[in-house]
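A protein chain is absent from this complex, but the other protein chains hold their places.
First chain written, first letter: the chains are A and B, and each begins at residue 1.
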Amino acid sequence: MTGHVVPRKIYLTIVIVLLTLTGLTYWAATIDLGPMNVVIALVIATCKATLVVLFFMHARYSPRRTRVVIISGIFWLALLLGLTLSDYLTRSLAGRV
Amino acid sequence: MSSQAASPASTPPPLNYLNAHYGIRSWLLTTDHKRIALLYLASVTFFFILGGTFAGLIRIHLLTPRGYLVTPETYNKLFTMHGIVMIFFFLIPSIPAVLGNFLIPMMIGAKDLAFPKLNLLSWYIYNLGALFALFAIINGGVDTGWTFYTPFSSLYSNTSVAPAAIGIFITGFTSILTGLNFVVTIHTMRAPGMTWFRLPIFVWAHYATSVIFILGTPVIAITLLLVALERLFHFGFFNPALGGDPILFQHLFWFYSHPAVYIMILPAMGVVSEIIPTLSRKPLFGYPFVAAASMAIAVIGFFVWAHHMFVAGQSPYSALVFSLLSYMVAIPSAVKVFNWVATLYKGSISYDTPMLYALGFIGLFVVGGLTGLFLACLGVDVHVHDTYFVIAHFHYIMVGGAVMAYMGGLHFWWPKITGRMYPESVARVAAVILFVGFNLTFFPQFILGYLGMPRRYHNYPPEFQVFNVMSTAGASILAVGYILPMIYFIWSMRYGAVAPRNPWPGTGLEWQTPSPPPTENFEKTPVVTWEPYDFYNRPDLGLTGPEPPSPPGSGPALSPAGDD
Partner (left out) sequence: MQRTGELFGQFQNLDQQREASSLGMWVFLITEVMFFGGLFLAYTINRSAYPAVFAMASRELDVHLGALNTGVLILSSFTMAMAVWSSQQGRKKQLIAFLIATLVLGGVFLGVKYVEWSAKFHHHLVPGSSFAFPEAHGDVGTIAHAQLFFSLYFGLTGLHALHMIVGVGLLTWLLIHAARGRFTAEYNTPVEICGLYWHFVDIVWIFLFPLLYLIDLHR
């Protein structure tokens, strides 16, 4: 027994979208959008990663347990980054010690 | 608890995992989780003795205020190597790799773990990392403290930092692969009828521990890798002269190393949760709460790491958040303690050796845990950070808690593992000696720390000598408490009484296999129809106990569950 069979058309669509998004992120980087440049780049990258996870890695067709594992990983990465940043970003609030 | 008469010498012993195959290759190339557990037992015991030796040298050196045993530089190496060896090569693997490996498949009704070859590989990876660490020791040691704070470790220390860091990095994969194996096994290989809420708490505890293995260990791996890269290739992340930040190292280091302490205590709590119901012949009180508390400790334990950095220069607002979260993580631990005590209440308690260790665990863990709350308080921590107060706190949990539970677990499951009983009277005496020696060693250290004696110092003011001498005296008694079991466990393998299938008796699936079990654990996959720790309603085990004690003021006693 193998896993869910995804139609080839979907793979083809996804790869075209991914390449388009890559072009989009390159183009967006050539325009000065101030602080939004980073945000847009990360949003596009997140979209691309999501598509890979959902369709190429079959997360969309996987049992709930797999999705819990994926969400936990993302949450823990966010925890590492976020809670550490809570130190760095609030240091200037305290003034010099 | 009765032991059956030893079988006559003429009948050959039945086939079990110990005698199924002979020869060193059958051990070194085994994929049987039970044999791998014993391989780990040998490795971690070696490192326990090594780490204990370093501790002994430290305590002897600290008998006098000026300290004449070793030079200051050597002293720094002693406490560093003591920490590295004990934490990474003994405590973190101990219960999961020895007892977890041995018991989890049996407890869930499976023939082995999900990935037996990966299990064996994990042991070899442990040994490879251990070799690097031993090389670092022989090459002159490391003097950075087990915490490897930068920029001293990444730039200025002249000792074998890179080999030690690489050794810990490699051994980290043991944790990751073991955690992976446990999670997948528990999710996918439970026997029919073994639902999540029929699992022994030992399994829940190891599941929670595995979550920490999986999510935390990779971070220490990359951190130590970066330290090694900084030493070898001058990367600069932690070097202020290059614009790097030493505090970044501390964040990365403690993100793992705080949850690591829950790696060390959760399996111990799992052991205690098996011993207490069994040796009080009473179901575990509040099973769902104990299971949930295990998961809560694992999760919340990841939110508190910067309480190790209150005085390091982090933002005070951040410190406030971490202090609050540190108070919250104590709650599930307390829930467990209350549930254990409630289990004991009105139980039919037998003071066998495992129960002595479990009772000792409860008392000492409470002391260690409460003093942790003192440290979580920002104002107090400013005063006692980096003093012997901290050392006493974590030794109460790690030794008074984790090691005592490990000893209790070894005794509790020794009959299953070896097919022999350990000598009960000697074992009880050893347990008491251990308890006395432990308290004499570490309670004075609370006082020392409160009075201001800093940790990691090779000398101290003369007025602290009394407590230091008490502590060293205690350490010598503690050592006796460890040596005795080593002797009688080995003795028991040849001369101990032959153990029955279920000596205590316990209600878990592991007690339904012969002692020692056959290689495949079960002849056919068991089907589970009973609830865990049901000491009142297991006629198949000879357990139709008294009616459960009725809650106070509830009127006539409830009839036994058999009526359903």
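The definition used in the following text is that contacts are C-beta pairs under 8 Å (C-beta built on N, C-alpha and C of every residue); 3 or more make two chains touch, one makes a residue touch a chain.
Quantities reported herein were computed from a predicted structural model and do not represent experimental measurements.
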item: Shown chains touched by the chain that is not drawn here; value: A, B
item: Which of B:V44, B:I58 or B:V183 contacts the chain that the document leaves out; value: B:V183
item: Residue of B:F235, B:Y317, B:Y457 or B:W530 in touch with the missing chain, whole complex considered; value: B:F235
item: Touching the absent chain when the full complex is considered, from B:G244, B:P354, B:G369 or B:G481; value: B:G244
item: Residue ranges of subunit B at the interface with the undisplayed chain; value: 105, 110-116, 176, 179-181, 183-185, 187-189, 214-219, 221-223, 226, 229, 233-237, 241-245, 248, 251-252, 520, 525
item: Subunit A residues touching the omitted chain (full complex); value: 1-3, 5-6, 8, 11-12, 14-15, 18-19, 22, 25-26, 29-32, 37, 41-42, 44-45, 48-49, 52-53, 55-58, 62, 65-66, 69-70, 72-74, 76-77, 80-81, 84-85, 88
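Definition applied: only the chains that are shown with their structure count from here on.
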item: Partner subunit A, residues of subunit B touching it in the complex; value: 187, 215, 219, 247-248, 251, 255, 302-303, 306, 313-318, 321
item: Subunit B contact footprint on subunit A (complex, rising order); value: 65, 72-73, 76, 79-80, 83-84, 86-91, 93-94, 97
